[in-house]
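The structure under discussion is supplied below as structure tokens; questions concerning it will follow.
All protein chains but one are shown in place.
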Amino acid sequence: MVSATYDPTLDPHARSANLRFALGRIAVYAFLGFFAIIYLIPLFVIVANSFRELPEISRNGLIALPQSLSLKAWPQTWSHYCVAGTCEGIQRNFYNSLVMTIPATILSTMLGAINGYVLSKWRFPGSETLFALMTLGVFMPGQIALLPWAFILGSIGLSNTVAGLILVHVVQGLSFTTLFCRNYYVNVPDDLIKAARIDGAGFWRIFWKIILPISPPILIVTVIWQFTGIWNEYLFGVVFTGGRQQPITAALVALASTNAMNARAYDVASCAVLIAAIPPLLIYFFGGKYFVRGLTQGAIK
Amino acid sequence: MLAIKTALAGTVAVALMATAALAEPKTNMLHQWSQGSDAAAIAKLGEMFTAAGGKWEQTSIAGHTANTLAKLRADVVAGNAPPAVQLKGPEIAEWNATGMTANLDDLANKEGWDKVVAPELLPVMKPTGDWVAAPMNIHRINWIWASTKAMEKAGIKELPKTWAEFNADCDKAVAAHLICLAHFSQDWTDSTTFEVVLYGMDEGLFKKAFVEGDTSAMRSDGMIKAFEQFRTMVSKYMDPAIAGRDYDTTTSMIAKNEAVFMIMGDWQIGIFAAAGLKSPEDYKCAQAPTDWGKPGFILNSDSVVFFKQKDPDYVEGQKLLAHLILSPEFQTVFNQAKGSIPARLDVDLSKGFNPCQQLSQKDLQASIADGMLVRSMAHNMTILQKYRGAIMEVITSFVNTPNMSAKDAANAMADAVEAQK
Partner (left out) sequence: MANALSGLTAVRKPASGRDVLTAWLPRLVILPSALASFIYVFVFTLWTLYVSMSNSSLLPTYQFVGLKPYLELWSNQRWTIAYSNLFLFSALYVILALAIGLALAIAIDQRVKGEAIWRTIFLYPLAVSFIVTGTVWSWLYSPNAGIEFLVRSLGWHDFTFRLTTSKDTAIYAIIATGVWQSSGFAMALFLAGLRSVDPDLVKAAQIDGAGPARIYRRVILPSIVPIFVAVIVVLLQFAIKTFDLVVALTGGGPGISTTFPAIYVYDLMFQRGQIAIGAAASIMILLALAVVLVPYAVWTTWRSRRGAAGG
């Protein structure tokens, strides 16, 4: 915004200010670049190892400039490798995770939106306490909940089923989704709601016509958060399913297990990590903008 | 005449089909062999089960044993105990005490298991006198492996027979700028190495401390001496990077001839094979050093426990599975790949088994005859998990705390066990 009539090179103060500015820019980029390298090294290692041949990895170490190139590991990981009990690669686990994560994400997001709507716009005596209670669920460590859940699932006949696992993830996810959505909807002006009610709109109508249309940022945040959390979850996914229903994290742990009393295939492990990371990464990639926007409005308070 | 015969044959066939249709054996085996050669071995069992007419399902849980046990507990609490679970050692007795395990005596008596299964395993598989578990294999823990080329380079002619020879050999290795003992520090590996040392130095003390759990034995001078020998090994003969290392890197230290010795159980055979190594060209095997000069054997055994089921198909499946597991055919196929030896003493190992495995069976028979056979503490075959966990914590702390004295370690071990009582 320097005007055309003002020549900064003639003004000593401006010159030093420009210099300071330039140094400042360099400092900022250097800082960002330094951290970016630290963040990217693991990604580089994984990607490289998925294209290297296993004997070469064993010989030259895990982080070395690749000296071999092979696409062999990819199809092997997907459909042939013997992991998690069968020799069909990780594709079954991948589909299992999809079948489990997508419904759980959608359900917990929807419920979170409705709950957030109720707790922010339809307050009743005790609703703040209820909100605090539901938020506490965010902190429950999984190990505590494992046996009680097993008992409950067994009693309602959903033990070792995908439906049971979805139920567990939905109830546990409710805490997060309600927290996010309620904090977001609190910023919606109450007058909007009041005006709608004076016009005769009821509970559901207000939800569909007023609340939902302005919800995409927070819904995307919630979907990203839930999808990533459920997709990457290991303990419940493994304990509450059986046989052929095990999720992708079961295969990942099998491949990464440091306890294994047999040789590890780093190339297959790297491929599996990448394949497993694709869905969450895709969601982050496409929803990233909204993530930042929705988070700020959903997280203040 | 032909018509009558055909009609008869037809009737018999229909009758057979009908009986077969009454109970279709099926199973769902819960185990932790989730990848690599372990998974392939279980797949073999599945093939045999299917070939015998059963419906095979299995749930493999990776990672720590705790994950498999967590799933077992969750299933039991949900009222859905699995038909077959991989359990071993004292846990078999613990679960038996809950009353939920199925009794295999009929099958055992019919097939004469008492006569062919190694006698040391019998009290583990029959904690209250009834058969509740089917043993799949016998692992030997007290092996010492050596890189052939590294031995040559250090001028070591043959594998050490006593711990004094071991120390002397290691001094030679260190002088030749080699790492003497390849190791990676985790609670189970530290404990494996230590129990091999203790057993080799004083087999009676091993029985008292690690099989019976006697805490005064843990405070004894013999235990302190064992810790002192262990300290020498950790500080002088292992390299400093043991804590961050993983299993594969340790094996490759032997494969690349950077290290001379490695103390590990017999599954190392399978791992060497996967890395393309052969014995004796690339590696040699011998009983880990003992100071009392006889064949010795520290035993570990994987087994399958069966839980009572309501569904008759599962009950049939359990009988079929138990029968298959103890069959000479499965015992042969399963153990060839894993490096262990069959739990049945009457299987011939001369075909398809590695010379180290054959030596293992010979030493097993000899140590049974001499009374030197013991079960492994590090691999959960003797004392309860709560004591074992406490002991293993002390041992691994000892490895990673250079200034912990042998006496302190021995006392800490006894204290930790007493705290659990």
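Per-chain numbering from 1; labels A and B assigned in written order.
In this text, a contact is a pair of C-beta atoms (placed from the backbone, for glycine too) under 8 Å apart; a residue touches a chain by one contact, two chains touch by 3 or more.
Given the structure is predicted, the values throughout are model-derived calculations rather than measurements.
Asker: Of B:A51, B:A175 or B:A243, which one is in contact with the hidden chain?
Answerer: Checking the options B:A51, B:A175 or B:A243, the one contacting the hidden chain is B:A243.
Asker: Of the residues B:Q58, B:T101, B:N137 or B:Q186, which one touches the chain left out of the display?
Answerer: Missing-chain contact among the listed residues: B:Q186.
Asker: List every residue of subunit B that touches the chain not included in the displayed model.
Answerer: 63-67, 69-70, 73, 76-77, 91, 94-95, 97-98, 185-187, 240-246, 249, 384-386, 389-390, 393, 396-401, 416, 419-420
Asker: If you put the missing chain back, which residues of subunit A would it touch?
Answerer: Subunit A touches the chain not shown through residues 24-25, 28-29, 31-32, 35-36, 38-43, 45-46, 61-64, 111, 114-115, 118-119, 122-125, 130, 132-134, 136-148, 152, 171-172, 174-175, 178, 197-198, 202-203, 228, 231-235, 249, 252-253, 256, 258, 269, 273, 276-277, 280-281, 283-285, 288-289, 291-293, 295-296, 299-301.
Basically, only the chains that are shown with their structure count from here on.
Asker: Could you pull out which subunit B residues touch subunit A in their complex?
Answerer: Contacts found on subunit B: 28, 30, 33-40, 42-43, 57-64, 67, 70-71, 73-75, 77-80, 186, 188, 246-248, 251-252, 267, 270-271, 274-275.
Asker: So in the complex, which bits of subunit A are touching subunit B?
Answerer: 58, 82-87, 146-147, 149-151, 153-155, 159-160, 235, 238-240, 242-244, 246, 250-251, 253-255, 257-265
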